[in-house]
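A single protein chain has been removed from this complex, and every other one stays in its place.
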Amino acid sequence: MWELILSKYNYWIYALLLIIGFYAMMAKNNLLKKLIGMNIFQWALIFYFISIAAKKGGTVPIIPGVHGHHGAEHLVVHAADYINPLPHVLMLTAIVVGVATTGIALALLINIYRRYGTLEEDEVIEELKR
Amino acid sequence: MIKKIVSIVIAIFATSALLIGVKDFPNWADPNQPASLHVSPRYIEETVAETGVPNMVTSVLADYRGYDTMFETSVIFTAGVAVMMLLRRPYKND
Amino acid sequence: MISRWEDIIIETLSRFLVPFMQIYSLYVLAHGHGSPGGGFQGGCIFAASFVLLVIAYDIFEAKKRFSEKINGIFCALGVFIYTGIGWLCLLLGGNFLDYGKLSKILPTDPVMARYYGMAGIETGVQITVMAIMVSIFLDLATAGRHEGALEEEDVGVDSK
Partner (left out) sequence: MIQEQFPALIVVTPLIMSFILFTVSWWNKRLCFPILLATLSACLVFAIGILDMVIKHGQPIHYHLGGWDPPWGIEYVIDHLNALVLVAVAVVAWLVALYAKSVVEKELHESKLPQFYTLFLLQVTGLFGITATGDMFNLYVLLEIASFSAYAIIAMGERGADFAAFRYVIFGTIGACAYLLGVGYLYILTGSLNMADLAQLIPKLFYNKALLVGFAFFLVGVGIKMGIFPLHTWLPDAYTLAPSAVSALLAPLFTKVGAYVIIRIMFTVFDPSFSIKLYPVMDILGWIAAIGIAFACIMALAQSDLKRMLCYLIVAEMGYIVIGIASANRLGLTGAILHIVNDMFMMACLFTVVGAIMYQTGTRNIYQFRYLHRTMPVTLGVFVVGALSVVGVPPMCGFFSKWYLILGTIEAKKWLLLFVLLASSLVNAILFFRVIENAYLEPRGEHAFAHDGGHPSISLDEVPWSMLISMLMIAAGIILLGIFSGVIIKHVIQFAVPASF
């Protein structure tokens, strides 16, 4: 049991963060808090992907001392020595998407606040009914 | 109040789904997990020979999966245009 | 609206810092091939220099150095460079974004052509990220009401 928890503890933490973000997104009444929950949600995902990349005994995915492919014909690289670069790349994309989402959501929030004078969800709905 | 209860129920449901999933994962940082064995070794071993770039993140980002990155930049562009459209007011003398 | 608050220490220090930040961002871009870095990071740092300028001075001062029209064109220019390199590869007879085909016009072999192709697209990414970050920041900070802009009632968005 302990082994199960300890050997995968990254994934347990990610699940916890995901649920915190999800709960904030669903249950909070303040729209800004919903946005913060959304950010936690996205960062939990990024954390998960980065966890996949890790390898015991691996180092950062940059081959030292090489520039260009000339003179590197006899370079021998073992895949086990470097961590997996692919999730990092995917998460660069996901980070950018997260930034973009936050930007659009903030712009929408500014508009909402300007028009209805509040950021509480129920008050906005009240205002809309009138 | 009802919203909170529903959210908690959904959250508990989702947590249990996640936990069921996590049990079948490979261990964390296992060098022999499928993710480290199937596609990624070529990126690591061939990056210098095929692209000349020693930084694998850059070579995967800009070359092997460069098409993703193009759309990623377009995502930023989309967000910029979206924010402009949502917020920016036109000029008086326009 | 961010209005001006003069403080000589802050203004002098930030005026010092801005060129260093911009050079550092170019360094991050140029060394993206051999060390951590690249277009996104460099672009964000470059945008941060403008944000510093806006915070230390005010928006008009910053916009004198970087007008809105130029910024808008830069937004599209960066992605255009990226996509344009893809089209260039296509016109040279390869698939889309196949940088190896750039060796037909660059004085290098296909592998190094990939290297330079990547440098080109990273530059494009840097330009777009920089311009868009500045644009989003200015729009959010002023809520879109730049100097000389119409009020909401004239636009008629809110009256509906």
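Just so it is clear, A, B and C label the chains in written order, and each chain counts residues from 1 on its own.
Here, a residue touches a chain if its C-beta (ideal position, glycine included) is under 8 Å from a C-beta of that chain, and two chains touch if they have at least 3 such contacts.
Remember, it's a predicted structure, so these values are computed and weren't measured experimentally.
When the full complex is examined, the chain removed from view is found to touch A, B, C. Taking the complete complex into account, residues 17-18, 20-26, 33-40, 42-43, 63-68, 70-72, 74-75, 77-79, 81-86, 90, 94 of chain B touch the chain not shown. As for the chain not pictured, it touches chain C at residues 69, 72-73, 75-77, 79-80, 83-84, 86-87, 90, 94-100, 155-157, 160.
Although one chain is not displayed, chain A still touches it through residues 22, 25, 31, 34, 38, 41-42, 45, 48-49, 52, 86-87, 90, 93-94, 97, 100-101, 104-105, 108-109, 111-112, 115-116, 124-125, 128.
By definition in this document, only the chains that are shown with their structure count from here on.
Ranked by distance of CA centroids from chain B, the top chain is C. The distance from the centre of chain B to the centre of chain C, with each centre set as the mean of the Cα atoms, comes to 22 Å.
Once the centre of each chain is set as its mean CA position, chain A and chain B turn out to be 8 Å apart. Taking the mean of the C-alpha atoms as each chain's centre, chain A and chain C sit 23 Å apart.
Shared interface positions of chain A, defined as residues touching 2 or more other chains, are 62, 66-69, 92, 96, 103, 107, 110. In chain C, the residues that touch at least two other chains are 33-36, 111-112, 115, 136, 139-140, 143-144, 152. By the touch rule above, chain B contacts chain A in their complex via residues 3-4, 6-8, 10-11, 14-15, 18-19, 22-23, 25, 27-31, 33, 35-36, 39-41, 43-45, 47-49, 51-52, 54-57, 60-61, 65, 68-69, 72, 75-76, 78-80, 82-83, 86-87. By the touch criterion stated above, chain A contacts chain B in their complex at residues 4, 7-12, 15, 18-19, 22-23, 26-27, 51-58, 61-64, 66-69, 72-73, 75, 77-80, 82, 84-90, 92-93, 96-97, 99-101, 103-104, 107-108, 110-111. Of all residues in chain C, those touching chain A in their complex are 33-36, 40, 111-112, 115, 136, 139-140, 143-144, 152, 158.
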